[in-house]
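Omission of a single protein chain aside, the complex is shown with its protein chains in their original locations.
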Amino acid sequence: MNFATSLMLIGAELGLCLVALVLLLLSAWLPRAAARVLTIAAASALAGASIYTLALLLNGTAGPDANAFGALLRLDAFSAVAKLLIYLSTFACLVVTPSFFERRGQYRGEYPVLLLFNAVGMSLLVSATDLMTLYIGLELSSLSSYILASFARSDMRSAEAGLKYFILGGLASGILLYGMSLVYGFAGSTNFDAIRTALAGELGTGALFGIVLVFAGLAFKISAVPFHMWTPDVYDGAPTPVTTFFAGAPKIAAVAILTRLSFSAFGEQFAAWQQIVAFVALASIVVGALGAIGQENLKRVLAYSSINNVGFLLIGLATGTAAGVSAMLIYLAIYAVMTLGSFVALLMLHDADGVPMETFGSIAGLAQRKPALAWALLVLMFSLAGIPPLFGFYAKLVVFQAAVDAGLIALATVGIAASVIGAFYYIKFVKVMFFDARPSSDARAEVARNPAGHWSVLAASTVLLSPLGFLLTPAMERWAAAAASALFLTA
Amino acid sequence: MQPITIIVFLPLLAALAAGIVNKAAPPVFAKAVTTGALLVACALSWPIFLGFLTGEASPALVPVAPWVQSGTLVFDWALRVDTLTAVMLVVITSVSALVHIYSWGYMAEDPDQPRFFAYLSLFTFAMLMLVTADNLVQMFFGWEGVGLASYLLIGFWYRKPSANAAAIKAFVVNRVGDLGFMLGIFGTFLVFGTTSIGQILDAAPAMSGATITFLGMRLQTMDVLCILLFIGAMGKSAQLGLHTWLPDAMEGPTPVSALIHAATMVTAGVFMVCRLSPMFETAPVALALVTFIGAATCLFAATVGTTQWDIKRVIAYSTCSQLGYMFFAAGVGAYGAAMFHLFTHAFFKALLFLGAGSVIHAMHHEQDMRYYGALRRDIPVTFWAMLIGTLAITGVGIYGIGGFAGFHSKDAILEVAFARGSEMGRFAFWVGAFAAFLTSFYSWRLMFLTFFGRPRWADSPHIAHAAHDDAHHGGADNPPSQEDAQPKGPHAVPSPNYEAGTGGYHPHESPASMLLPLGVLMVGAVAAGFVFSGAFLDREEFWGGSIFYNAPLMHAMHEVPLLVKLAATIAMLAGLALAWQAYLRDTRLPGQAAEQLGPIYRFVYRKWYFDEIYNAVFVRPAFWLGRLFWRRGDVGLVDRFGPDGAAWVVRRGSRAVRHLQNGQLANYAFVMLLGVVAAVSWVLVR
Partner (left out) sequence: MVDLSQYLPILIFLVIALGLSTLFVFLPMATARLTGVYNPTAEKLSEYECGFPAFEDARSQFDVKFYLVAISFIIFDLEAAFLFPWAVSLGVTGWVGWTGMMIFLGILAIGLAYEWKIGALDWD
């Protein structure tokens, strides 16, 4: 493995890293008004990284043998697809962010820098094939996330969110590290393939502990039950653009590395973790659905919705088949679009003073005030509920299909039943927007105008989720299958 | 495209157009479209009928579309045109067209006119579908279609609770009959292996004598089938036992009563029996039952008719009674006579209903005859229309010369019942003759109470209301105001010389759109009898095999004793005399009679307590059972453990999850660690 090839394989991360460092210095020396310029530069860097990764994927450089730095990182189809999803959703978050903070006079050049560092961490994470790189990527991403959560420094809730996230994240990191050390102790290596070979056969108690603890640590990042407790508070407290980001890219990255780790490192021990994953999936679906009921705050509802969706994703993991992983990736992509669209719509709900309207009461009768926004939200919510002919239905369909094919019929049945509970609050959005009376005149605030960037992100996600999205299914299936098979080559 | 296709489907298109456009266009659009469609249908129907009358036309079958092909069950949409159909075509399209025209005036002030006209046309389509049906299923389609339209039109004024109740009653009672009809259709398919009417009728004679197990008993196949089918006919034609919906159906607008509950839909049962007459001829028990039920209804309805005060209810019971005549004519084997009475009855009964509608219109929606009287001077055209209708229904005529429509058809029925010679035939004759007396009595009672004597309007709340409005609007002393700016209606004409009974009210004659149909129907009521009696009764070739024609019986009909031939006329005269005595000469007589005959009077006045008995026997237990299923079964069991239970669990779960999410960092960390411990324990003990 020569050095130049390694650098070429992590070119996207290198580029992002360099841009981030330069922007960091610029953000300190340039006046605050330049934050928007820095944002554009960061967005361009992300776009460039996407193109670079796509090129590597398409020209065949990205493959199962594309190991960098002595198998610390690997750029196969799986990590390339995951990186693309990460870059694109981070890009979209950058587009919709500035106006939110600018209205409050809180925007600073650090924001795009933090997002870039986060993106670097996540893309290291998804291509990690070694516990060390995994941890470094995870922490790079997490540390910048903690800061992002408390980005609105003067806001008590934002600060509280950051602190909670930091402390619980620290606990989770500790659990993860403890698990890693156990795994390393019993396998004698931190490399995934080496761990896989070492752990084949009967598993000792210590290694089993290690595996469980590693899963627990990663479950925190994807906010699966019972490691979800931080999610509603942090999503609620963090500024909405940050929440938009949290619900998208970091989830993708964590789910991707969890999948890679499960099959690359612990693939031989499928029986040991399948039931735990299945239980966590079910618990996430049920708790996510139950928790959202009765919430008045829309961000909390969407936080529980993301917990709920993680449950559906984990069903794909619990199947333990390539088809399941492929279904999971499809779900992940569609989920990213749905969650991005929903939070962007939420971002757009604010009055002329920039005061967000984030309760059910404030969107009552929205269909009369802002029909376009209301209809877009309708598509998003029906899609999240999995109602055909919207694209969200297809996502659930493939996951349940994979579960049924893998013989997990009970899991699929309970999942479908619980998705009915989830439909309640998605449909509640629609009911409140379209059928409830507008609030009385004193409490009524008009929804202010929004920049074109918001509208274009919202329109793009709405169109993708409309039945037109089904045109993409052949391409999605092909890529998801390619990515999934990359994990199963060693099996 | 065949004319028959246009006749049948044009009303449907018109109904759709009127119903879909509804209030998007001015009401005149819906009115013009539907009325135009019906006029076209009517204009196309008469040539078909005349073709059969002159013998030029021959039966035809016009296929429309394939319908069901399922194993051996195969039938298509097809329109059958023969003499029987042609007769019904002219009746339906003519009366329907006239009723459409009449409704322009009658419904002029209703806000929902497009809906009304759409329903009327929809009804006409369904009725035409019924009479042109080539198979029993298509007939059932039409059967249910008219039932639906009837339901919608009875409940047309849906804000009126009594109208809703009447609509529901009509629908539910008809369901009982429809169950019989459906069982009959199923049984027919079971026995004959087809639903095609032509094939069934061809195969029917061979089936005579076959037996079938029904309800655990070994019975004559044809009797069982025909009785089941007849139960359907009883429901639709309001025969004794299933008649209770018809008087209540008068809650609908009067044009509806004329079209549906007099001329067309209620005769569907008679039509069906005639259509399947070769089948019924093989079922002697069923025919005896038809005769008996027909005669019993004839008598029952006539007795009730003599005591009612609501003008529309009198005519409704009259309809019921006349349908009884038709059924017992069919029951004794004179299907031609039954159809003839159906034909003439359509004209004079529509005339009577539309005339009654005109009276009601003039009397400001007062329907109680006790508040009428002396109206012949104020509404002369209506008076003449009603008079001719009465002359027709009571069967005024001179033997050997001719008379009004009812004279020809009703006499023929009584004669043929006598000529049949059977026990049942004799019974029917005597009952029919007595009913003719009652018919004459209640018809003239209606005429005398309405048009003769002194005005008794003042006590009517409707009239009082109208007169009050008049005083308000027309008062010359009042200063001009916004309200007074409206043009003065005919109500406002002062009538200082009028008698005290008027209550200051001045009835007005109906508009031309209402009088024109009356005029046309008057011609029908006068002429339909003697013009068509030869064809309907005596010419076998006219029917062309479309009904079973018992030639010997129809010949024997003319050979009955003279007294029999005069029986109807005698009964009519007796009824007229009694009515004249009781309601014109000695107006205290009815009250005295009611008092002396107390229990009998009450029995008849309360319609033989049918509604009360049904209420106690069927309605209350059904409600009780329904309530049981609702409270205990549905709410207590299904809902409790189904949706409500699930919702309860979800609510509880949601509360628990929210309770756990209390914002305490230590708590969150604790839950995480618990999760780790649980997972570790699980993998260890597994």
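All chains are identified by letter, namely A and B, in their written order; residue positions are counted from 1 within each chain.
Please note the rule applied: contacts are C-beta pairs under 8 Å (C-beta built on N, C-alpha and C of every residue); 3 or more make two chains touch, one makes a residue touch a chain.
Everything numeric in this text was worked out from a predicted model, so none of it was measured.
For the chain that does not appear, the touching partners among the shown chains are A. Only one of A:Leu21, A:Ala352 or A:Leu468 touches the absent chain when the whole complex is considered: A:Leu21.
Chain A meets the missing chain through residues 3, 21, 24-25, 27-29.
Just so it is clear, only the chains that are shown with their structure count from here on.
Centroids of chain A and chain B (each the mean of its C-alpha atoms) stand 69 Å apart. Residues 650-651, 653-658, 660-661, 663, 665, 667-669, 671-672, 674-676, 678-680, 682-684, 686 of chain B touch chain A in their complex.
On the side of chain A, the complex with chain B involves touching residues 164, 167-168, 171-172, 175, 205, 208-209, 212-213, 215-216, 219-220, 225-227, 229-230, 232-233, 272, 275-276, 286-287, 290-291, 293-295, 421, 424.
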